[in-house]
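Everything below concerns the one structure shown next.
Omission of a single protein chain aside, the complex is shown with its protein chains in their original locations.
Our next item is chain A:
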Amino acid sequence: ISHVLLCNVTQRVSFWFVVTDPSKNHTLPAVEIQSAIRMNRNRINNAFFLNDQTLEFLKIPSTLAPPTDPSVPIWIIIFSVIFCIVIVAVMLLILSGIRQRRRKSKGPSEVDDTEDKCENMITIENGIACDPLDTKGGHINDAFMTEDERLTPL
């Protein structure tokens, strides 16, 4: 390689520049240039295929891109979904519990209806459906005294 002269060699590639205003024929003040560069940093970097770590402008600290902030924080979205599901489930359980209790207290009056309906071929004997007698729970026969009550209490 010949006819290439180097001067003021520094460790890294660097240069000074000024920007002139063609119509008014004077250089623009440094402050304006600095703010312009700060606003368009990304475009200047891309023109050189460099980034903030490899292209440095002296006296212009690089502003960092803030992390993307969605308008609604993501955790609130998921929180509302979970909370709504839980509240709905709690309501359902409470309502079904109330309904079960109401059905239990209305229980004896419904036995008469099954006679008329005859839906699932319940065997009926003496007006009492046989099914409840076969279930595990059974009914408490109040005619029998439990063991504890055999002895008269003091």
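Quick notes
Simple rule for what comes next: a residue touches a chain if its C-beta (ideal position, glycine included) is under 8 Å from a C-beta of that chain, and two chains touch if they have at least 3 such contacts; residues count from 1.
By definition in this document, contacts and distances are computed from a predicted model.
Only one chain is not pictured, and the protein name UniProt records for it, out of "Transporter", "Chromatin/chromatin-binding, or -regulatory protein", "OLC1v1004690C1" or "Increased DNA methylation 3", is "Transporter". Remark: the residues of chain A touching the chain excluded from display are 61-64, 66-67, 74-75, 78-79, 82-83, 86-87, 89-90, 93-94, 97-98, 101, 137, 148, 153-154.
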